[in-house]
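In this view, the complex is presented without one of its protein chains, the others remaining in place.
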Amino acid sequence: MNILVCVKRVPDTSENEIEVNSSGSDIERDDLVYSVNEWDNYAVEEAIQIRDKVGGKVTVITVGDDESEEILRREMAMGADEGILLSDDAFEGSDGKGLATILKAEIEKGSYDLIMTGAQADGGAAQVGGMLAAMLDMPYASLVNKIEVLDDSKIKVGREIEGGNQEMNEIDLPCVLSIQTGINEPRYVGIRGIRKVASLDIPVHGAGDLSIDAASVGEAAAKVKRLDYFVPDMGEGAEILEGSTEEIIEKLIEMLKAKGGLK
Amino acid sequence: MAQIFAYIIHKDGVADDSALELAVAAQAIDPSASVTAIVCGSGIDAVCTEAAASYKEVWKIDSADLAYPNAEVVRKALVNILPKGAVILLPHNTFGMDLGPGLSVKLDTAYVADVVGVEGTDGNNLKLIRQEYSGMVSTHVNADISGGAVITIRGGAFQPDESKGAGGSVTDKSGDAGDLGSKRRFLEVVEAEVGDVDITKSEVLVSVGRGIEDQDNLEIVEELAKAMGADVSCSRPIVDAKWLEKSRQVGTSGQTVSPKVYLACGISGSFQHMGGIKGAPFIVAINKNPKSPIFQLADVGIVADILEFLPELTEAVEG
Partner (left out) sequence: MEPALISPAKASLLGIPTVIFSVLIPVIGVALFTYIMAKRVAPLAFANPDFRFNRIRERAYRLLKYWLAQWKHPRYRTAGIVHIMLFAGFIILSVRSASLVIIGISEDFVMPGFGGSLGHIYNILKDYAATVVLVACVIAAYRRIVVKPKRYAVPEKYGKDHTSEAVFVLCMICGLIISESLFEASLAAAAVQKGVHAECLAPLSLAWIFRVSLSPVSLKTLQVLHVVCYYIHDLIFFSFLCFLPLGKHFHVITSIFNVWFMKLDKGTVKPVKWGVEDDQLDDLESFGVKKFEDFTWKHMLDFYSCADCGRCSDQCPANAVGRPLSPRFITIKARDYAFSHYPLKGNFKAEEPLIGGIYTEDEIWSCTTCGACEEECPLTIEYIDKMVDIRRGMVDEGNVPQSLQKPLSALEKRGNPWGKMEKKRSAWAADKEFKKECSVKLVEKGDTAETLFFVDSISSYDDRIQEITKSAAKVLTAAGTDFAVLGKLEKDSGHEVRRFGEEMLFQTLKEENTENIKESGAKRIVTADPHTYNALKKDYKNLPPVYHISEYIAEAVKSGKISLKSGDGNGKVYTYHDPCYLGRHNGMYDIPRDVLDAIPGMKRVEMTKSRDRSFCCGGGGLMLFYEPVEEQRMGQLRVEMAKEAGANVIVTTCPFCMVNMEDAIKTSGLEGEMEAIDLVELIQRHL
């Protein structure tokens, strides 16, 4: 099976304190470290496991700048066979649709049976997979937490839905899936693994290589634009509720309702 | 302003809470808009009637192919039925995430996911608020809705208006849905094992720590969680004591959770524990020790013995 996994380099949010810069135009990036989007990492592991089971090839692809190459290499160290970097100044400022348009152009150059993305990335929109599928006219399933290859033409997938339930579907290939965390246990990649693939060639494709009309991607084409970043007001430390127990409970219930903790 | 549509999620003949929230969100986008609810499914008259209480107009798409809401099939129906330039609101849940992105491509509209607030409209520009980086920062986004938009709304972000005085009418659009064949076929729903709650997906967690003192006291926490419709999680000592299963543990060595609300009961807030809480939930700390570090990390603190406080809170919540 020929599998393509779309990955993204994102700030590692586990302990990074994401702060907004003084002008609000971006987050403070000086002290950030980056890694592959966690969901994407699960997708790559799943792709590798499928390939190891039924044969084929795993390609990882990303849209980004030169620095994004590092995450391709990391995923190749995991076991992906090839990496492709889509990079062009014209791609900058693309919204979800712009990204899907760029990916689509590359995908149409190849022949993939299965395309995977992470269920979501740093922006939290969970959009590129679904858009890509619609653009490619392929079936799509999001939040996939189980994949079973039935034969060359169809697979069975489980989607994680509310209440911890799993929605089982049968999907014809080729298709696009967005992968939920927990579908597998991604293998560890250390410095040694990355060094082993350090010399492998990763082709870089720009708008010209992909015959993309620069006007259809990038900031100019984006229908959705981020205006600024801001941090909603949050005081320092806890607001200690005082008064009688009844008063405290009354205040608390009010707050819980406001925050969605009580319906 | 374009016409606004709200997609109504329903189960077992009852509309989801999001139905009311989307009505409020639509009002926030355009107070003057007439909002149309869309109900897809099979044998859905009761849901349509229910939706008509909150929406002036309800479009019914009734088809055996829609007996289970398969987003791929629903998308086909919607593409055939919706007018050009429409603004479609979906809840940002597992269905909305499945449907929204593809729908926006097929309708060639803007797509904005997981919206938590609406700032207002300026011509064709709709200014919305959403969050990035697991909720650590918020952003204002501008959506060009000249060609319409698909917008998913975060659950709980808009307070539902319960007045239900819309008195709307139901229009059957089933005939316009077109061919509903799909390359993705729904098979079944595998129910989660009983008692096997995935706290990583819980929206509200009542989390218990050492302050509970004794296994028998866990009942207090379970009762509160039940009253709140929340799940019970815990810190490591509770699992170590084997009072709760490992899958309930929040922390670097346990589960990483990202609820909306986190009620830390008798938890001191070690960073191994707090490391398991992501996405900046609203944290309420209840601890008898006023110097407990949890009070630095929580949004709201209550200095009290949980053994005394929680039963009273449960009673009040049950009202």
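So that you can tell them apart, the chains are marked A and B in the order they are listed, and the count of residues begins at 1 in each.
By our rule, a contact is a pair of C-beta atoms (placed from the backbone, for glycine too) under 8 Å apart; a residue touches a chain by one contact, two chains touch by 3 or more.
As the structure is a prediction and not an experimental result, all values here were calculated from the model.
In the complete complex, the hidden chain is touched by one of A:31, A:66, A:151 or A:201, namely A:31.
In the complete assembly, the contact with the undisplayed chain comes from B:210, out of B:56, B:210, B:226 or B:278. One of A:29, A:53 or A:195 touches the chain omitted from the figure, and that residue is A:195.
Touch with the chain omitted from the figure is made, among A:66, A:151, A:185 or A:201, by A:185. One chain is missing from the display, and on chain A it is touched by residues 12, 14-17, 31, 33, 35, 78, 185-193, 195.
Touching the omitted chain from chain B are residues 210, 213, 236-237, 240-241, 246, 252-254, 270-272, 275, 293.
Quick note on the criterion: only the chains that are shown with their structure count from here on.
Mean C-alpha positions place chain A and chain B at a centre distance of 21 Å.
Listing the residues of chain A that touch chain B in their complex gives 11, 13-15, 17-20, 27, 96-97, 100, 119, 122-131, 133-135, 138-143, 156, 158-172, 175, 182, 223-232, 234, 237-241, 245, 248-250, 252-253, 255-256, 259-263. Contact residues on chain B toward chain A in their complex (touch as defined above): 17, 70-72, 75, 93-95, 97-106, 109-114, 127, 130-144, 147, 155-156, 182-192, 196-198, 200-201, 203-204, 228-230, 260-261, 263, 275, 278, 282-285, 290, 294-304, 309, 312-313, 316-317.
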